[in-house]
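Working notes for the structure below.
Left out: one protein chain. Kept in place: all the others.
Chain naming follows the written order as A and B, and within any one chain the residues start at number 1.
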Amino acid sequence: MDYLLTEEQKSIKELCRQIAEEKVLPVRAHLDETGEFPWDLMKLFAKADLCGLYIPSEYGGFGGGTFEFCISVEEISRVCGGVGVTFAASALGTVPILIFGSEEQKKKYLPPIASGEKLAAFGLTEANAGSDASGIETTAKKEGDHYVLNGTKQWITNGGEAETYTVIAMTDKSKGARGASAFILEKGMPGFTFGKKENKMGIRCSATRELVFQDCKVPAKNMLGREGMGFIVAMKTLDKTRPGIGAQAVGIAQGALDEALKYSRERVQFGKSISSIQAVQHMLANMATKIEASRALVYAVARAIDAGSTDFTKEAAMCKLIASDTAMEVTTDAVQIFGGYGYMKEYPVEKMMRDAKITQIYEGTNQIQRNQIALGLIKETAKKK
Amino acid sequence: MGIRVILDKCTGCTLCVKSCPFAAIKMEDAGPAQEGKRPKKKAVIDLNTCTLCGACLPSCKFNAIEITHEKREIAGKENFKGVWVFAEQREGKVQSVAYELLTEGKKLAQDLKTELCAVLCGDQLIEEEVVHLFAYGADKVYLAVHDELKHYHTAPYTRAIAEMINKFKPEIMLIGATTLGRDLAARLAIRVGAGLTADCTGLAIDPVKKILLQTRPAFGGNIMATIQTPNHRPQMATVRPKVFRKSQIPNPKSKQGNLIKFSPVINAADLSVKLLEIIKDESVKVNLAEAEIIVSGGRGLGEAKNFKLIEELAGILGGAVGASRATVDAGWISAHHQVGQTGKTVSPKLYIACGISGKIQHLAGMQSSEIIVAINKDPDAPIFKVATYGIVADLFDVVPALTKKIKELRG
Partner (left out) sequence: MDIIVCIKQVPDTTEVRINPETNTLVREGVPSIINPFDENAVEEALKLKEKHGGKVTVITMGPPQASEALKLCIAMGVDDVFLVSDRAFAGSDTWATSYTLSQAIKKIGSFDLIICGKQAIDGDTAQVGPGIAEWLGIPQVTFASKTEVIDKKIKVERMLEEVNEVVECPLPAVITVVKQINEPRLPSLKGIMKAKKAVVKVLSAADINADLANTGLKGSPTSVVKIFTPPPKGGGEILAGDTSEIVEKLTSKLRERKLA
């Protein structure tokens, strides 16, 4: 369907597709097998001016918005979800600085991210605080003009590879939800180390590591916003980046559908190609419809955000929910259409199915998304009364 | 000057549309519809796309396409006589392609009832090679001797040969399309005002016009073009090694000929390019372009060390090792072995493709081989479309077995 992209958006889409097909496609199976971090590809994205799509031009970025970001993530994820999330997660660590950063902080941290020289990461989740983010135990104690961080973050995407980290830590446990603050950390700060790289089911080239803080001294000027704003920073960030994960899921699903469609036309059983069998046709139709609906919602939310909407939490949750559930369904069906071949590593769809699963879990599990949506609905109804 | 469709003659048959290699002809409505009939469509040529190649003219049975051009008549072209062959030498040895061209050149010279001459450049020691040139049919050898001609450089060779051409006026000059030959011919042609056709696969003399008809591939080998140089002299053509076969039994004693020595004037400006070093590729044991037998490995080999199987088979057959682009890009073997559009073009007697799928770019480099044997697990691999003998099997079974069998048979 034609979403009436502007010339610039079309150029972004075509360029991402070209890089994905020419450079990512030949190596995706190898990256999945070895789990090695796609540094060469990140450098290519940097050279192509794609790392700063959503960063304002005064900081060296392209000056685009969430929509441009979503297009790029979708095209890359269509070829490899792991490379797609590596690219997208950098935005997760950057958006807090964009929204809440001081001019000084923006000037320092945004340009190297926009140029692709450095990657970013976002540290919220802990072993005991996943869906229940308020249960984080990492502490940040004020000592003069520093804060001292102690604790461990878990399952942080780009952990260990990124240079810039936005970390949420408790500055005042007594204040509960208002007791957390956000900090910008740099790789190499004394007391800041990393755990081993996790061995994952999917998006295997993406680096997932623990962030370990042992008396890590962070300058007070690295705090984002004011003390106590930590969870607001987190929530506002996740709201804004949710469409990006939705786009990743749409991309993975589209890639799987493309492969399944191609295969169904080539595979001959019972004297004809399986694409002429109604059972398969219905599967393909369902897959395509769900993908288009997910895409339309992701794009609508992204455009609303870029148009200045301030109230999109519910819709952002919806687009992430539907896109990720679609990705899981579509990739599973794709493996089914491939039959026995779909189960074999020589064919690309089993990887896509493994990649898709995480989209239903991270950035807020789909159960949490449903909570958000329901709360949003109830709030709206309550207002009307 | 230009091309036009004579609308009165055009019947709208569309034969010209299909004949145009550049899709420059389209059918468009010509005039209002007659009563009860559909409006007639006639051929229209897009002048922006048309390259005036003339392919459409013979296709029109109604002579409705006309190309008008005023060609310059070069005065004195009838004064150019003789078929010359450039005798490429490397490290003091005349290369096989020169003998191949002398063999073919002999036929052309006989058709034209004129002399066959060889042109040889080198230092004093090169004179030892002259006897071979006579043995392969040269009536005359023009020998340019100068220390600076020992090793090929563009400027001194162009200088020396241009002088000879301007003085002795050959009507045809053939040069082997090696890296050396292509470097030289392109420069020389402009220097002497000649027309040059590259990579010819066929040469003939037009019986009426008595000029050289040069046939060569274009569009990556997908089409063939026959080219002529009607007015400019000499008519120059480069020919790839192994396109023509050299005559089987040259007798060094049977032929004598005329040796004309020549001392070219080479000035300092011609010596501006200096040779610093030559880097030999240890993996190249047999020159691919000259090889009669080539065994080639592709992505199906899986990894670099499996090229050993290819080397063993090539070794036992006395052939060269070739490679697909995929293997070179992967770093499994050096680029000197690459066969294909961006590698080397070869036409050996026997080409054995192991684990090569046969992409168009690869076929462009080897499809004119006499016998092609393809070994590939995938029955749909495009290589089977050009293979003389196709083997749908695992190369890891067939290649070692083949090597073993041949070893046995040789005893």
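To be clear about the criterion, contacts are C-beta pairs under 8 Å (C-beta built on N, C-alpha and C of every residue); 3 or more make two chains touch, one makes a residue touch a chain.
This structure is a prediction, so every number in the text was calculated from the model and none was measured.
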**OP:** Identify the visible chains that the left-out chain touches across the whole complex.
**Re:** A, B
Subject >> Touching residue (missing chain; options A:29, A:44, A:129 or A:288) >> reply: A:44
Original post:
Among B:125, B:304 or B:371, which residue is in touch with the absent chain?
Top reply: B:371
Subject >> Candidate in contact with the missing chain, chosen from B:44, B:218, B:259 or B:330 >> reply: B:218
**OP:** Kindly note down the residues of chain B that lie in touch with the hidden chain.
**Re:** 1-2, 18-23, 47-55, 58, 67, 69-72, 153-155, 158, 178-180, 182-183, 185-187, 189-191, 193-199, 213, 217-232, 272-281, 284, 287-289, 293, 317, 335-336, 341-342, 344, 349-350, 359-361, 364, 367, 371-373, 384-393, 397-398, 401-402, 405-406, 409
**OP:** Spell out, residue by residue, where the missing chain touches chain A.
**Re:** 7-8, 11-12, 15, 18-19, 22-23, 44, 47-50, 53, 62
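We take it that only the chains that are shown with their structure count from here on.
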Original post:
If you average the CA atoms of chain A and of chain B, how far apart do the two points sit, in angstrom?
Top reply: 55
